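Here the complex is missing one protein chain, while the rest keep their positions.
Chain naming follows the written order as A and B, and within any one chain the residues start at number 1.
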Amino acid sequence: MHTIFPLTLTGIGFAPNEVPVLAGIDLRIEGGARTVILGANGAGKSVLMRVMHGLLKPTAGHILWNASESRPRAQGLVFQRPVMLRRSALANVAYGLKLAGVAYDRRSMQARAALERVGLAHLADRPARVLSGGEQQRVALARAWALEPRILFLDEPTASLDPTAARSVEQVIVDIHAAGATVVMTTHNLGQARRLADEIIFLHAGRITERTPAEEFFHRPHSTEAQTFLQGELP
Amino acid sequence: MRDLPDGLSAALGLVAGLDARLLDIVALSLRVSLSAVILSAMLALPLGALLAVGDFAGRRTLTVMINGFMGLPAVVVGLLVYLLLSRAGPLGPLGLLFTPTAMVIAQAVLVAPLLAAFTRQTVEDAWREYREQMHSLGATTRQATATLLWDTRYSLFTVMLAGFGRAIAEVGAVMIVGGNIDGVTRVMTTTIALETSKGDLPLALALGLILIALVLAINALAYVTGAWAQRRLG
Partner (left out) sequence: MTIVRRSLLATLACLTLGTGPVWSADSFITVASTTSTEQSGLFGFLLPFFEKPSGIQVRVVALGTGQALDLARRGDADVVFVHDPAAEEKFMAEGNGVKRQEVMYNDFVLIGPKDDPASVAGGKDISVALKKIEASKSAFVSRGDKSGTHAAELRLWKIAGIDLDAGKGPWYRDTGSGMGPALNTAASMNAYILADRGTWLNFKNRQNLAIVVEGDKRLFNQYGVILVNPAKHPHVKQAAGQQFIDWILSETGQKAIADYKIGGEQLFFPNARR
């Protein structure tokens, strides 16, 4: 079975207009865990996610997936605001499958199955854009999940949602991980990080200051920047 | 200033009487302009979308040119198409001059920049929202273009209406390439021009009012469709 891991970032930097957003990032993700990236606003969390996913090209360093330069397709990125096309929820999920080259007759079936997994089968034929924020985000997750990703990136996936919706989304993330996908996500919500993370990567001014198993991090972080961050933030 | 009320009553009379020649002229106007917009859209809409989504050399120059060509006077377009279709011109052997087909071609050329420019703007706005997600899902430029065109279909429908409005209201292009031949290439605008030049102002005004009413009706239909779509599909 072909594996895309480990994901290795070496000397990654991102400085689009000479202003360094990321610098000297060395990271190795073996796969299997739920990794949460924490950091203050502007620390570069979203940019790091996009660089890892392949949406942004780093200005320095390289990314290797299992020692290969080619970017694997078995990965997804879920954004803070779900992007829904003007079509039904089912069609939105099927769209991802279509782009992945799945044959027409199988798309509908697989899409419906994905919606069922996130608990939205009853909304399959509803126009996606009239769904609530939480429902749309779950459709986005279903869309990513239907593609059977080995790794799923999530950029502040519940930041725009109310607590109930956020909880249902968190549950889906847990389910996706349980089904075998590695999860890498960013969040501002420390309670969410506590609930979901196996390990924490702390980003400060574009650099990784520490990478610590979650329980240890919240009990006693290693870096001063992380300590300051935890003291300043409300859980 | 009795012309305006005279025109109104003449208009009502014509419409109520369902004058056969009037119906033919209206039908021809609609046929020509609708065909022109549809024909033009087949090329202009994908082009506009490509300008918004694509990344190729000369994209900015092409965008500026298309925006500029929106201001092409109808007579100039008519003249250029005439030179093209004239027997002495490159497409002469097709024998298209002074036929409704020539009028469709001229109007299609006329509205193409408008359709392309507005499509580009519409798609660009949508692209801003969709770009990252679509790249994430691995969409090619071609796939993204097609998806965006379909997703913005209601806005594009309005764009096409704008094109239709421009087409059905112009007289310069169809006059030159059509020849305003009675019973063959006479449309509403050329009839209005003819009646005006014959000094029959009430009749010209009547036709003008009918033309306005027609365009308003079509636009009202479009507005209702758009509002209904917005409610149902978000």
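Rule of thumb we're sticking to: contacts are C-beta pairs under 8 Å (C-beta built on N, C-alpha and C of every residue); 3 or more make two chains touch, one makes a residue touch a chain.
In this text the structure is predicted, and so the values were computed from the model without any measurement.
Within the entire complex, contacts from the absent chain reach the displayed chains B. When the whole complex is considered, the residue among B:P5, B:P73 or B:G95 that touches the unshown chain is B:G95.
Checked against the hidden chain, the listed residues B:G17, B:G58, B:G71 or B:G199 yield one contact partner: B:G199. The chain not shown here touches chain B at positions 24, 27-28, 30-31, 34-35, 38, 86-89, 92-93, 95, 97-98, 100, 179-184, 194, 196-201, 232.
Please note the rule applied: only the chains that are shown with their structure count from here on.
Between the CA-based centres of chain A and chain B the separation comes to 46 Å, rounded to the whole angstrom. Touching chain B in their complex are the following residues of chain A: 50, 53, 55, 73, 76-77, 79, 83, 85-87, 95-96, 99-100, 127-130, 143.
Only residues 129-130, 132-133, 135-139, 143, 147, 151, 153, 232-234 of chain B touch chain A when the two sit together in their complex.
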